[in-house]
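Missing here: one protein chain of the complex. Every other protein chain is in place.
Let's look at chain A:
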Amino acid sequence: MLRNLILPFTRTNIQVNSVRNKQKKVPKVDKKLQAAAESLASRGFLRPNKPWDPPVDIEEKILKICVSNGLNTNSEFDSLALKFSVLNSCYEETGHSVPNSLLHTIETVDDLLSFYETPINVLTPFDALKKMDLPKNLHVQEDYVRFHPDKDTLFNGATAFPQSSTIVTGLKAKKKYEGYNAKRSWP
């Protein structure tokens, strides 16, 4: 209705085409990738990095190594062989090596210094809760309280769920947590 009013006012010829239920074009998203990303974000992962707490004199150590290989600060690594020898000697000194994914980011001695000065903390936030000062009304059960008939101290090995076994699958989990097979028939 508004169109009928507006058109006579403009003295030009306008052709207005209105299409009902026009298909909206949406960019295609790779659902598999999205699902994998979501699942990874939900699960959370802690890469098995080794923790690193930079000591106070790390800067002079690194600079000493670089100087002994013929570099000063702000100079780039000339050849890959030179880079390898420098990084290798740094690892032998400190025990902390540059991971493969970050090798391409270390181009100058400055980059190397900043890498060695960044601390790496492998404590999960839940484990960090154990260490920090908690208010008195917060009680955190840090480790799982698991039942094993041989190690039970409360009820002499009597289980609350008879005939029910605890089965731990998974290679890493088997080493951490013990399951047991319950007796299912008597005798």
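We take it that contacts are C-beta pairs under 8 Å (C-beta built on N, C-alpha and C of every residue); 3 or more make two chains touch, one makes a residue touch a chain; residues count from 1.
The criterion applied here is as follows: contacts and distances are computed from a predicted model.
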From "Large ribosomal subunit protein mL43", "Radical S-adenosyl methionine domain-containing protein", "Alkyl transferase" or "N-alpha-acetyltransferase 25, NatB auxiliary subunit", the hidden chain's UniProt protein name: "Large ribosomal subunit protein mL43"
Selected from A:P48, A:G95 or A:P125 as touching the chain missing from the view: A:P125
On chain A, residues whose C-beta touches the chain left out of the figure: 38-39, 41-44, 125-126, 129, 132, 134-141, 144, 177
